[in-house]
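Removed: one protein chain of the complex. Kept in place: all other protein chains.
A, B and C are the chain letters, set down in written order, and residue numbers restart from 1 in every chain.
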Amino acid sequence: MSLAEFLSGLNSVFGIALPMVLFSVLSAVIVILLFAMPLGGMCTYFERKVAADFQERIGPNRVGPIGLFQFFADGIKMILKEDTITKNADRFIFNFAPSLVLAGSLGAFALVPFGKYVIGADLDIGIFYAMALGSLVSLGILLGAWSSDNKWSLLGGMRAAAQIVSYEIPLGIAVLSVITVSGTLSMQGIVSTQAWPVANAVDGGHFWNVFHNPFLMINFLIYFIAALAECNRTPFDLPEAESELVSGFNTEFSGMRFGLYALGEFADVILFACIATAIFLGGWHLPFINFDTLDLGLRVGDTDLTPLFQTILMASVFLAKVAVLVFVVMWIRWTLPRLRVDQLMDLCWKYMIPIGFVNLLGCAVWVWVFKGKSMIQVAGQLLGVY
Amino acid sequence: MLQQFGNALAFVILAAILPIAILTIAKFLRPSYPHAGKLMTYECGEVPKGSAYVMFNNRFYLVAICFLVFDVEVALLFPVMMLFRDSVNSGEGLVVFLLAFGFLFVLLAGLVYEWVKGDIDWVRDFMDRRKALLSEGQYKARLAQKGHS
Amino acid sequence: MLAGLSTNLGLYLGLSAVFFAFGVLTVLTRKNAVGLFMGVELMLNGAALNFVAFQTFRPGTHDSWLHGHVFSLFIIILAAIEAAVALAIVLRVFAARRTIDPDRATELRG
Partner (left out) sequence: MQLVDFFTLLFMLMGVVSAVLVAFHPNVLYAAVALVFSLLSVAGLYGVLGADFLAAVQLIIYVGGIIVVILFAIMMSENIYRARFRDAAGKFVIPTAVAALLIAGFLKLFHDAKLETRAGLNAIPTTEQMGRALVGPYALVFQYVAIVLLAGLIGAVVVARPHHGNPESEAEKK
């Protein structure tokens, strides 16, 4: 009874295609439990190390070789801390709100394209579904703040919800301009249109969307700023501003509940870095070389190992870009001061939305004039390369 | 396509169950000595008075209303803008362009209206900043019209 | 036992009927304006589900447009607009009357 027989025997249980079910549950477990959560934890450590370097101090180096296991220590401490639910808090909603917040941020990791065929769920409405899950986060924060029956957490929760809700519009406009250029909603489709342009290839890529046209560059900045605001990161972390609102909507959370919200925030930062890399910075594409046509010629026995190495190469290129973006987010945290509420709302409604719409119009005109070609392709044609 | 939906659903279900699982695991591991002091809502050490649900600034509702309308606009533009590149290649790009941006500019008029009327100013009676734009006479007239001293 | 559940049109129509009926029930029993509005939302969802079910089970024979899906898309959009206006009215009534119990906000005078 070898494993193969056991597995093939499985798919007749109740007639459900069990291997497919196992595959999807396994991919969910791997991406969420082995990628999103540990990386979220590591980010807390990286953030403190980066902050230490900016302020010329050493940062955590007690736990583990250079403090690498710091976040394990934090995690265990959080779990062992007492978690009190105040007397007149809504017990049911108080326990149910963090699962909404985490469902929104961790659930969208299904759409992160690590490699050509390596993606949680290659939906045809990829990026649109990611924005839909983003709306669950604001609902979870609002319910969490409301149910803790505390003036400060309610005000902080309302401000956080108003901020996240109103910054979803510039985010949507930036994604719209990417869709105008790439023509498809599925994440793998958007990434595949960003390959390095090959001379008169039928469906060749037009290199990274950021360099597709000048309007899309500006919309990348708008996407990045709106993503910062969505994750409540400085300079938009007014809802948790320690000084004014006593730590905003998570005033009443203690113990592991607070740990979950902090983990949710970092999972959001990583998620938006991954999505920004996938739709703006060309996912796993590098300039000048196209991975899928790269034949490494690695053959062991009769199995061709090229696809395996290609996938590893693609995933590492993708994760390198994500790391750069996450570093920039941390970098911004220790350089920019915090915005007031009215500056925050003015920036969104009076500056980012109009600029986003103008750049969306610019993108459409560019696609119409140059028939969807990017700056690089047009320049190549002028220089006679393509 | 249903298989991809199944994968996405597996992600969402796992992500929703995770916090509940972690919290129940943590419930057994952690100490729990609730006494009156801990169970009071935190109010910088004071005894909390009054309910937490005070009536507050209705700027939140104007933001919620504006968000709803512009979110609908973005959601409606998604399928149309997705078609735009193919329609340009197949020759009818102008029609899609005019329809999409006609829709967009009608709603942008709403944003301009609110901007001019000062509805999306977060601080009510934002007249002092507006004063810089108006001449002295216009500002006095504006104040008189609003019935201020 | 569960075979063919998802491919049976009657179930979807039955569910949309249940949604609609509970929407009517919510409108009749809720005491405040926001509760009424939730009932209307349930009714709209029941109708939209009906359109989508018929589009999937009986696609148009003479053209391949997704009429049912587009129709329920417009239902969702107009429900959103209705929510915006309803919130504004509820805000006004609450500011003027300090309560949003429809029974007590009956006078039409200013």
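Definition applied: a contact is a pair of C-beta atoms (placed from the backbone, for glycine too) under 8 Å apart; a residue touches a chain by one contact, two chains touch by 3 or more.
Just so it is clear, the model here is predicted, and its values are computed rather than measured.
Shown chains touched by the undisplayed chain in the intact complex: A, B, C. The chain not displayed touches subunit C at residues 1-15, 17-26, 28-35, 37-39, 41-42, 45, 48-49, 52-53, 55-57, 64-67, 69-70, 72-74, 76-85, 87-92, 94-96, 99-100, 110. For subunit A, the residues touching the absent chain in the complete assembly are 14-17, 21, 90, 92-93, 96, 123-125, 128-129, 131-136, 138-139, 142-143, 146, 154, 158, 161, 165, 168, 185. Within the entire complex, the positions of subunit B that touch the omitted partner chain are 1-2, 5-6, 9, 51, 53-55, 58, 60-62, 64-69, 71-73, 75-76, 78-80, 82-83, 87, 95-96, 99, 102-103, 106-107, 109-110, 113-114, 117, 119, 124-125, 146-147.
Operating definition for what follows: only the chains that are shown with their structure count from here on.
Centre to centre, using the average C-alpha position, subunit A and subunit B are separated by 20 Å. Centroids of subunit A and subunit C (each the mean of its C-alpha atoms) stand 33 Å apart.
With centres defined as mean CA coordinates, subunit C is found 23 Å away from subunit B. Counting partners per residue, subunit B has 64, 71 as the residues that reach two or more other chains. Partner subunit A is touched in their complex by these residues of subunit B: 1, 3-8, 10-20, 22-23, 25-27, 29-34, 38-44, 48, 52-54, 56, 59-60, 63-64, 66-67, 70-71, 74-75, 77-78, 81-82, 84-86, 88-89, 93-94, 97, 100-101, 104, 108, 111, 115, 120-123.
Looking at the complex, you find that subunit C touches subunit B at residues 73, 77, 80-81, 83-84, 87-88, 91, 95.
On the subunit A side of its complex with subunit B, the touching residues are 20-21, 24-25, 27-29, 31-32, 78-84, 86-89, 95, 98-103, 105-107, 109-111, 120-124, 128-129, 133, 148-152, 154-155, 158, 162, 165-166, 168-169, 172-173, 176, 179-185, 246, 251-252, 255-257, 260, 341-342, 344-346, 349-350, 353-354, 357, 360-361, 364, 367-368, 371-372.
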